[in-house]
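Here the complex is missing a single protein chain, while all its other protein chains stay put.
First chain written, first letter: the chains are A and B, and each begins at residue 1.
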Amino acid sequence: MTTPTLPPTLEIAGLTKFFGGLRAVNNFGLALKPGDLAGLIGPNGAGKTTVFNMITGVYQVSGGDIRFQGESITGLEPHEITQLGVARTFQNIRLFANLTVLDNVRIAYHTHAGYGMLDAILRTATYSAKEKEITERAQDFLAIFKLENIQNEFAKNLPYGQQRRVEIARALASNPRLLLLDEPAAGMNPREIVTLMELIHFVRDRFNLTILLIEHQMRVVMGICEHITVMDFGEVIARGTPKEIQGNAQVIEAYLGKGVPGAA
Amino acid sequence: MEINLGFLFISTIKIVVVLGYLYALLAVLGHASKWVQIGGLLAAFGIIQLIFSFQPEDAQIINDFDRGLLFQACTMTMVALGLNLIYGFNGQFSLGQWGFYGIGAYAAADITWRWTNNDARGLTGVAIGATLVAVAIFGVRRLIARYKGMPVMSAFTLYLIGTIVACALTMLIAGALDPALKPLFGTKDAPGIFASEWALQIVFFFAVLLAGIVAAEISFLFGLPVLTLGSDYFGIATLGFTIVINTLMVNSDTLLPFPEMKGGRGMIGIPKVTNWFWAFLFLLIVVIVMRNVLHSSTGRAILSVREDETAAKVMGINVADYKLLPFVIGSLFAGLGGGVYAHFIGFLSPGTFDFLVGFNPLIIIVFGGLGSMSGTIFASFGWMFFLEGLLRTILGQFGTEAPTWRFVLYPITLLLLMLLRPQGLLGSAEVGFLRAPKIAARTAASDNPAVTTPVK
Partner (left out) sequence: MQKANAAQQPSSNRRPGARLAWIGQGFLLLLAIMVVIILGRNLIDNPELFIQIIISGLQLGFVYALIALGYTMVYGIVKLINFAHGDVFMVGAFVSYYAVARFQLHVWPSAFFPDLDPLVTVTLGSLSVILLSMITCAALAITIERVAYKPLRDAPRIAALITAIGVSFFLEFFGALSFVFSPRFIPYQRPFDVVTWYIKDGIYLVEPGKAPPAGSITFSNILLIIAVASILVQVFLQFLVRKTKIGKAMRAVAFDKPTARLMGINVDAIITTTFAIGAAFAGLGGVLYAIAYSSIWSQLGILPGLKAFVAAVLGGIGSIPGAFIGALIMGQAESLTAGYISTPMRDAIAFTILILVLLVRPTGIFGEPEKEKA
């Protein structure tokens, strides 16, 4: 399964979440090797985003364990988890709306900015050098995502597709090993989706990442994911390659049973 | 019952001149050349200093009333900038700013009052206390950093214990030091070096600085648990803080061991040390520190918390820390403002720090624009010269009750502003010096190793 030197990037076992009496996620399990590009699918309300929220520490875990690169991250604060190397995007894009695109990305460098508040107040040489480095790195990221021309725009003024790209750029700028994408293709037109799929592949290879994504657009999931985990009612109902999943009777039932055909 | 048109005209001109002065100052500080910046700064300071120094007694350009307005505008700007940092830039709705302002005023006043009464314990006590409490806070912080996930109540308890120990130590040290310092004041006939005018100026500087630090330390202890409450509850708790501080001021001679503060009757005999140099200097320090913090990685972290806490957390930002930090800095500014205020007014009454008056800085930052330093500066000065200066005097001509009308007009203006332009007059726009540097798009992108080869 895994090479002895590299522990699995993500290893989840028995993950459970209660909201009051409601069991939103039950005994969820998942393992990702370094470099995997995996998908998490399921009907609405299946608990996919809740799993993301628990991996990133936004929700407290009710039970189970999450290991990242061999170490347990269960119960850590979100910022601690991010600092260890997990980054994510949100289903309903959560950019810093009143900040510029450049500042959105520069915020990701905060934890390794390399200078303190005193440097900033006194405007020391360290401040100038590090601030320049941060800015340049952020601009390089924007260039990769073809956003360099709008770096001084406010995030809230961007069209939807660009906001998604800024969010992914921002997540990558925090230098993650594992990237969680929550419905990256939502609201995109077919042409944008093709670009997005290429982008995800490119990002994975270029930054040597492990990627887990939630997606409703079956074209995306089946097109780029190597493994797929299917959830329904908070439980894993199937796992496998896209081919296996497409033929899985339980999965088809979960989707059709809800009256919603999977493919869009 | 007739409005004095001449007064109205002169007052309007004054307001325009003051706002123009501020604009010019900010613009010149924003100039690329360092020499232009320094020259502009000296000129801005010098013009007013020259007027103060050389204006004839019988034809004053800046009379005592305007001088008062000017100094009050400076302190109000410091307080309001602090509040804008907390609320406008960080998004934490605080009504506690006025309490910290009061703490600063009383702390600084107590130091210099004691000093002029040949008692160095005010200075030594607060200086040693502030230092030891700072040491305790940093010590406990390092200790806590080793125990991730400690509940906030436990952390607070540890900080509290540290602070109490530090204060107890301070009492011992300051008391022991006193007999050695006392002779330096000399006697009435032969004043010692401590009794000189220069000594008082230096003590004043440290008194204001320490007042800010005391306010900051109290805000740290208070903010640590209270900032976890969430915005509305935080607002109410900070309002409660202001009320409690005010209660303590009213009873400073009975509940607290400070007979010189004279409780509700008000503290008198504070040396009037604040002059234009000090007011200008402290305001400048506050403006520069705040601007430099905001235009840095720390500033971006502060803003991200306002924009979206969850997204900020997921970007690796410790949201709890970055709520506490602006709160502490903002309170520091309020404390400095209080110290400066106490020493030009010379008299402190708890009524000045009533929580109803405490809404003024809030109204100012809302007017100027939440998240705009320039807006706050203009609004503070405009507020002082227009509402406190012009309107109060004009309304005063309509009988004794008319000044109350001022307080009827404020809220109506506030309501209209909220309905018509909720982002404030300037929104988040900045002027000159305070504007974020515009960053040009990068040309040679692909040859940066930082991106082409990932770190680690």
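In this text, contacts are C-beta pairs under 8 Å (C-beta built on N, C-alpha and C of every residue); 3 or more make two chains touch, one makes a residue touch a chain.
Owing to the predicted nature of the structure, the values given are computational and were not obtained by experimental measurement.
If you put the hidden chain back, the residue from B:27, B:43, B:61 or B:418 that touches it is B:418. The chain that is not drawn here is touched, among residues A:75, A:161 or A:223, by A:75. Of the listed residues B:71, B:115, B:220 or B:241, the one in contact with the hidden chain in the full complex is B:241. Taking the complete complex into account, residues 93, 144, 146-158, 160, 225-226, 228-233, 235-237, 239-241, 243-244, 247, 250-251, 255, 356, 359, 362, 366, 401, 404-405, 407-408, 410-412, 414-415, 418-419, 422 of subunit B touch the chain not shown.
Note that in this section only the chains that are shown with their structure count from here on.
The centroid of the Cα atoms in subunit A and the matching centroid in subunit B are 42 Å apart.
Within the complex formed with subunit B, the subunit A residues making contact are 56-58, 75-80, 82-83, 87-88, 90, 94-99, 102-103, 106-111, 113, 115-117, 119-123, 127, 131, 133-137, 139-141, 143-144, 148-149, 151-152, 170, 174-175, 206-208.
On the subunit B side of its complex with subunit A, the touching residues are 148-149, 288-289, 292-293, 295-301, 303-304, 307-308, 310-319, 325, 371, 428, 438-439, 441-442, 445-446, 448, 450-451, 454-456.
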